[in-house]
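This view holds just a subset of the chains, kept in their places.
Each chain carries a letter (A, B and C) given by its place in the written order, and its residues are counted from 1.
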Amino acid sequence: MSKFENVRSHSISLIAGLSDADSTAQSMDDASPAKWHLAHTSWFFETFLLRDNVSEYRLFDDDYAFLFNSYYEAEGARHARPERGLLTRPSLQEILDYRAHVDAAMVEAMDGFSSQLLGLVELGLHHEQQHQELLLTDILDLFSRNPIGPSLLEPKPRPAIIDTPLGWIEGASGVQSIGHEGNGFAFDCEGPRHEVMLHPHMIANRPVTNGEWQAFIADGGYRDPRHWLSDGWSWVQEQNIHAPLHWRERDGVTEEFTLQGWREIILCAPVRHISLFEADAYASWADARLPTEAEWEVAAENGLPDIGSVWEWTGSAYRPYPGFQAAEGAVGEYNGKFMSGQFVLKGGSVATPSGHMRHSYRNFFYPHQRWQFTGLRLAKDI
Amino acid sequence: MSKFENVRSHSISLIAGLSDADSTAQSMDDASPAKWHLAHTSWFFETFLLRDNVSEYRLFDDDYAFLFNSYYEAEGARHARPERGLLTRPSLQEILDYRAHVDAAMVEAMDGFSSQLLGLVELGLHHEQQHQELLLTDILDLFSRNPIGPSLLEPKPRPAIIDTPLGWIEGASGVQSIGHEGNGFAFDCEGPRHEVMLHPHMIANRPVTNGEWQAFIADGGYRDPRHWLSDGWSWVQEQNIHAPLHWRERDGVTEEFTLQGWREIILCAPVRHISLFEADAYASWADARLPTEAEWEVAAENGLPDIGSVWEWTGSAYRPYPGFQAAEGAVGEYNGKFMSGQFVLKGGSVATPSGHMRHSYRNFFYPHQRWQFTGLRLAKDI
Amino acid sequence: MSKFENVRSHSISLIAGLSDADSTAQSMDDASPAKWHLAHTSWFFETFLLRDNVSEYRLFDDDYAFLFNSYYEAEGARHARPERGLLTRPSLQEILDYRAHVDAAMVEAMDGFSSQLLGLVELGLHHEQQHQELLLTDILDLFSRNPIGPSLLEPKPRPAIIDTPLGWIEGASGVQSIGHEGNGFAFDCEGPRHEVMLHPHMIANRPVTNGEWQAFIADGGYRDPRHWLSDGWSWVQEQNIHAPLHWRERDGVTEEFTLQGWREIILCAPVRHISLFEADAYASWADARLPTEAEWEVAAENGLPDIGSVWEWTGSAYRPYPGFQAAEGAVGEYNGKFMSGQFVLKGGSVATPSGHMRHSYRNFFYPHQRWQFTGLRLAKDI
């Protein structure tokens, strides 16, 4: 099976446990319905590959361009994001038919595509892999708001996690290089590769754990303004935050809501569903700081352990690299326009599709957001 | 078939065209999902009849009391209203099973019910009939927000409407009586029957029509503050209101969104989906006023024509009648606690279940609300 | 001194203790700066009397029409209400000069006014008396929000208040008349006098007291949803209301903020600064109800005791009387357009200018508002 078919069919596999209604609901403005993710990723191929380059291609439905454009201003008007959950029609089945229609046309057309178009196909597949992760986190958020706590996946025994003591690794310093280079795929914002100046520092050998986070809570971490960024302190007060998202106390046990429903937390597992504000406050409490993006990336290239179970907040704002050029045309809206107010996360999570992680990857969210599988790793000046 | 079975099965018939997703979505805070209406009306019977009076009755699901209580404070905590659309589980099928479970228990138990309990059953059925109308208006609102404009019902030829010229009927004046009396069912707020003083006035022979409303628009009615209540003028400006809800212009034709989808308006049909603010402004523009509730009810008892296609806004605030007593217990929360800020509407609409209209009925909504089938009829002092 | 000079100079006397800054600040959208009240009441005379009827009159300042129009849409654009507190210029002294300029022109011109214009002058004076009360309540609200609690008036010994036991007076029933009639001044909304039907009832011999209100609080009145209107319960929860406005506990003593600063409450004095929601909940808790406007007015005409220390919430929505006609022209916007969502209050308060109370007076506020001197008196069906 081609990579195209692999990625496309993986999206379908993710929704095996979802009903038509599950796939339609939108839990908050930040999230999108599962059905919408399935349709939007198909709209990408239909629009940028088939419509624009395959003369005999017939649109599956003229309304879909309006319904399933996400944020590409150059592609014209689009359906208001907060109302995605009201699109009970088209149904999940119709979206599956839409996907089949697009896939059949793509499979037929791809043989004749130029290398430039094949580059766009690859972009579309990586775009779809991003949405695969969002689909899972958005379903998790939706189910977490249902008092009966549905689960997407069958509960199964969890793998044993090794309880690694916190240790410190000295990072490379001086002139170093980061950013994507070479023939592999990367998004435009990951390059160009360029030199950065790193200052002496250490980085932790693993992410912060649930058990450590409990100590932070027990020590009054959420109630002491000295640890918090000013915006973070406002957020904690206004939203009445006192634990990671999806935690609850039940009969003296701390539970977390997962894709398998409510489960007891594992003390030595990485804490997740925390905001940048919480990550930064924890680091301050622990007399440490967050690593910069460059420190993290260089460390990862040098073999940083325990990457990939949670996205790790860095202390770096999401801003363009020196020499950054957005891609031409509508797909150029993909990354550059989001470069204000957000922080970079590195690594990947349990929800990241296999093959989609790379050290140069720049994930980004606003500092208050935490419905993704987000955690942190400490760093220190030396 | 008993009245119980009639009413209960009629609810099911309303959702014949709805998918699981259609029945789950909530278009705005004022509306509820169709599935929720089906469940909540069953919760009423399960709670107030079965749970409280049938010792061998087993709750269908312990969580449902929390999920499907609407506003009965005496019945404890309940799910937040604006999040009803996130309840993708239980599914529509499970709710249908819930209904069957409750219905079977009710049918078995009703034979042994006291007349007091049978009174509660009747209350429950009238309560369900209210929700039947809401279910339709809420689906209409949901579908109206979908750019592809789905329809609940098959389009069919519309009955010819007679174009009746506006005429005036002199109303009864002096001491008159309104309010429910006698053995038939009525909600607590419809009584007691009591004397009122009516002053000389005339009332129109039919509701205001779409064609008349177009004249109001053409004359700048939505842009002239002199016609508007102060709160209404703020609402018009802030919400950028310039026509009834669900109207659009398409190629020079005025269309309205209906349960059969988008259709051209019929000029001589009653205008609908207007707020009290709009109704009041229209009346002012037409050198008339809204009838009071008492004027309307006395006129209806005396044979007022053309009642029942739209709920007619009156100029009366929804407040208790002299001697009003709320029913005892949780069901006593049914009406009295809503008696601030709302206006009374009389009559009934195309969505009102047959047998559910009566002259003493007091429908009530806030002056800005218009997703119901709401219209107006003029009155005048003489 | 003429009535004109009397009323106008009384306004000035009210601000004796205010600084330029005190007179400029606006504590909330509902309130206006003292300086604005002084200017707006002058704008009324300048606009409707001098500008429109005295050919040689010269406007004091061309900008003032824009700055000091309140809500007369017919008079054109006006300054946004919530920004009144930003008008640090013109200064208080300039507004006093403006008043002197207008007063001089008025005194000179009034001799030649027709009786119709003299009627407008009288309207302007009653309008100014309304603003005299608002000026005091708005200053009270402003000072209450200042942590150092300034006082407008010198503290002086409070008159002894007789502790009257609660008693009940049987009200007149059957056909009665209310509304203004005769030659004295009244606002348009107070008439026409008309017959109403009253049902058997009793009305209390005095308003509810602070001591009784403490019993309501002690009995959990603010925490029991059964007593509350639905909108009132939402308001109590969202605003975290648990006592009348301007109450605080200090060393076991209940204090209220007054124009003399913080003072201990007097148990037998009428409770004040309560909303309609609180008044209605108290009445429900006390197994009583609020009187209707008609019950209150008929009782007042029959000698109801203890009127005039607090505005008394009635259970009647503020809606037009039968045969109501708004005055012609811009001054016709005075009352009619506020007839949605508000409740009528009757009587008068300690802040009402002497000579400004009459039984037909219809004061009106929204059910959540309580920065006026608002209280309640109980009634009961019999």
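Keep this in mind: a residue touches a chain if its C-beta (ideal position, glycine included) is under 8 Å from a C-beta of that chain, and two chains touch if they have at least 3 such contacts.
Computed from a predicted structure; not experimentally measured.
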Original post:
Looking at 3 placed copies, how big is the full complex in copies?
Top reply: 4
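Going forward, only the chains that are shown with their structure count from here on.
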Original post:
To get from subunit A to subunit C along touching chains, fewest steps?
Top reply: 2
Original post:
Based on Cα centres, what is the most central chain?
Top reply: B
**OP:** Write the angle of the rotation needed to overlay subunit B on subunit C, where the fit uses Cα atoms and the result is rounded to the nearest 5°.
**Re:** 180
Subject >> CA centroid of subunit A to CA centroid of subunit C, Å >> reply: 57
Original post:
What whole-number Å value describes the gap between the mean CA coordinates of subunit B and subunit C?
Top reply: 36
**OP:** Send over the residues of subunit B in touch with two or more other chains.
**Re:** none
Subject >> subunit B to subunit C touching residues, read off their complex >> reply: 71, 73-74, 175, 194-197, 199, 201, 225-226, 228-233, 276-277, 280, 289, 315-317, 319-320, 322-323, 333, 337-341, 343, 367, 381
Subject >> In the complex, subunit A residues that touch subunit B >> reply: 19-25, 27, 63, 66-67, 79, 83, 85-92, 142, 145-148, 150
